[in-house]
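Left out: one protein chain. Kept in place: all the others.
Think of it as A, B and C in the order they're written, each chain with its own count starting at 1.
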């Protein structure tokens, strides 16, 4: 049982050199060797914590214990886990409505995340933001975003700030396939391109923007083709292969830090759950969902690690248990936390 | 003195067939043969009337005789003249802030245009619109637009209306190189593409969006490259070659009427005058302007017609005189027309 | 209870002539009837087809009318609005859905600079008969970017009409009028109202745009309220009646055009005015209502200052406790009304 060969990353507009360096990694053996075993364990742990977190949130919503709506990323965990493993702690991210995984991969504190979802004063946003607005600006997490495509121009601005401040940070901008049809996508990537900004535009193509498939919503073979409209490198890769994601992001970050500007990466993945709690899955088949589950990113990584003798099945199981335990702890923390006070309603509107 | 060979039209994403049919016309001899001599004379007349109109407007602004601002298209006449010569009278256009040429080529009445510029009750818009809003919906001229990129989604809607009404019209959407960086460009062309709408997106690349050159504002070799982001055919051509424009638009219209969807055409041209009356031309050189004047679209066509014996120099001069005379008549009409009445201020806000 | 009162006042038909339906069903019925009647009517928006819309409002329409006329769009709000304009300019009557009114922020150029102004800019020679529908309002825990009430923005724009129905019967009758209207109409549905039930006439009917309705008659205080605040005010009024205070509730239903006369008549009668809306108070449309009263001869009939009760000066918070506190609730209306009538403040 090895990780299936990722669909060889399709380089769309990059210079020949990066293309070559990316295809070198089409065989998984090579990819694995870049890693220290501890790091692999950490990446697996991240993916497991994302899944455990999402499962808990799903359960809470089913019970009606949480208010509002939520967008789960179960099935898509390799994208943030791979991407953030390739970046520095002082790098930035901008995230989306489906952002729990991005937060966790960026190193967020699960207690504060869960407290936020439960609308508690101890949450990241003091209960004011909820699922769609978790942020932790101090650690470079510039926030989830309830507006599809709304974070893309902000990421461009972060890139601009980085070059004006002469730091060597990068900004990783997450967005969905659906968001790639928003005007903000176009304006922001063009602007980042002409100014050679250190931004990585990472499209999580999970096949649907709510109910509309990417095939119905666009006429391109790959969303990475759109890089050509901005004269920047574009890559399409298997987003369920954590190594492929890591590698592409690492190379993009190197280009960005070297002053060579932005990259567009399309990570092909799939969401197992409905778009949000109101989804009846009328626009796709059970078979399609089942097929994708055959390529589960966590299963693939686990089998690979075991097969290679990098982790034992016990160790993997231990990681899994730990992840679920962490989430239960976070939930306990959140539940024990106080609700915001009505008198504080207007706090935080203005600085 | 022949028309210089147009820079061979660059096909970007079309199917092989259209590409071939377009390059066939790279030599001018062939292009000319498509035309009946009367038609050639008419096209020349259109270009001359556009120039004469713009020169008159320029003069009026210099004198302070006209209020507001204006955007002149001197040097760009081949684009609308060529494009509209390829369409049917019942086809639609959407236009821009630099729209006098589009109007004239669409067959607008010069008297009503000039009256509009002078803010008269007899103008196309009863003096309410002015230079940036001339429209004549009954004849398919859906209006100039003061918002850069603002007309592009409207053109998509016109295409949608055409397919819902099952007519075989097309909509020709004019916009500038600068407008191609607006979010509307992206959203609207993508939407037209997925629905195979009969829209021709015609970018008048006059090298600048006010003061920012297209090289500074984008990182693509050709704006037609952007067609790839929507999976539609894209062509780049010499916009000062009226035959090349006509040919590309004709083929795009054929594709559109056959249900094959939209086309993106980049017509490379140049504006001689400042962006608007406040422009001091600080962002370009006199030499650059002088160079482009060597490729004047009207001069080129005139010389070609003369050389080929299609029109005599007397006939050409006659056309020119007629154009300027028409404009003076239009100006006289406008001047003799009444101003709007203050009591009618609120008329036309609501239907 | 308050809802049914409002229905009965709303549509004066004998009991047997109505059917009970939800507000969402009433919107759907209006869409379906107009699409059956007029082939130029079609729908476009995100996930309105097989998905049935984020609030299930268009459910079933795709099945009846097909994907050409119930058209799923990419996530491209500017293009949705622009496509509606282009279609409307050339003979169609599009009804576009924006998934949340918050995202109408993305359509402001197309809506305000294009749709609203085209007719005037073109000298009165063009027509843009489109409807832009969107759910607005808080109360669903969706936080700051999915809970706004921006009717004041649209009401400030000449060329637009702005409708906010409060009952199923109004929703249906007003939406039919909006579709048949030759101007661009912004039609704002409150998310929390979608499940409200009420009696809706079985016969074909329309409700004119620009006509307020007295949802409850009273003598002591005029409450001017729209959208979700109408049922809340009605509920508060029932409690106030038990205190011997008879509240008159006037629902303008359409903010633009605005039926000033019905409101002034009520003010002249009661001498006390409380304006209630969910939108943020500062710069909200309640200011316009107060200003009109303060400028009219009804000013002379006032026995107390004109009061507004409206949204707090904050984005809508996520926490349910804070979210409730951020906008007027039935209790707040009750308390404000009582104080105004009893203490004159």
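Assume a residue touches a chain if its C-beta (ideal position, glycine included) is under 8 Å from a C-beta of that chain, and two chains touch if they have at least 3 such contacts.
The structure displayed is predicted, hence computed values, not measured ones.
Asker: Could you tell me which shown chains are touched by the chain that is not displayed?
Answerer: Contacts of the unshown chain, counting the full complex: A, B, C.
Asker: Check each of B:51, B:106 or B:128 against the chain that is not shown and name the one that touches it.
Answerer: Checking the options B:51, B:106 or B:128, the one contacting the hidden chain is B:128.
Asker: Which residue among B:163, B:289, B:310 or B:349 touches the omitted chain?
Answerer: Candidates B:163, B:289, B:310 or B:349; residue touching the omitted chain: B:349.
Asker: May I ask which residue of A:66, A:87, A:118 or A:152 touches the chain that does not appear here?
Answerer: Reading the full complex, the residue touching the unseen chain is A:152.
Asker: Using the touch definition up top, pick the residue from C:23, C:42, C:55 or C:103 that touches the left-out chain.
Answerer: From the options C:23, C:42, C:55 or C:103, the contact with the absent chain belongs to C:103.
Asker: At which residues does chain B meet the chain that is not included here?
Answerer: On the side of chain B, residues 67-69, 116, 119-120, 125, 127-130, 132-133, 145-150, 178-179, 181-183, 209-212, 216-218, 278-280, 282-283, 339-340, 342, 344-346, 349 touch the unshown chain.
Asker: Which residue numbers on chain C touch the omitted chain?
Answerer: Against the left-out chain, chain C lists 102-103, 105-106, 108-109, 112-113, 116-117, 120-121, 143-145, 150, 152-153, 155-159, 255-256, 258, 275, 279-280, 282-291, 293-297, 299, 305-308, 313-315, 317.
Asker: State which residues belonging to chain A touch the missing partner chain.
Answerer: 92, 94, 123-129, 133, 135-138, 142-143, 145-147, 150, 152-162, 164-165, 171, 183-184, 187-188, 190-191, 194, 347-351
Here is the rule we use: only the chains that are shown with their structure count from here on.
Asker: Where the centre means the average of the CA atoms, what chain is farthest from chain C?
Answerer: Of all chains, B has its centre farthest from that of chain C.
Asker: What whole-Å value do you get for the distance between chain B and chain C if each is reduced to the mean of its CA atoms?
Answerer: For chain B versus chain C, the centre distance works out to 42 Å.
Asker: For chain B, what residues touch not just one other chain but two or more?
Answerer: Residues 183-184, 187, 190, 194.
Asker: Give me the residue numbers in chain C that touch at least two other chains, ranges are fine.
Answerer: In chain C, the residues touching two or more other chains are 73-74, 76-78.
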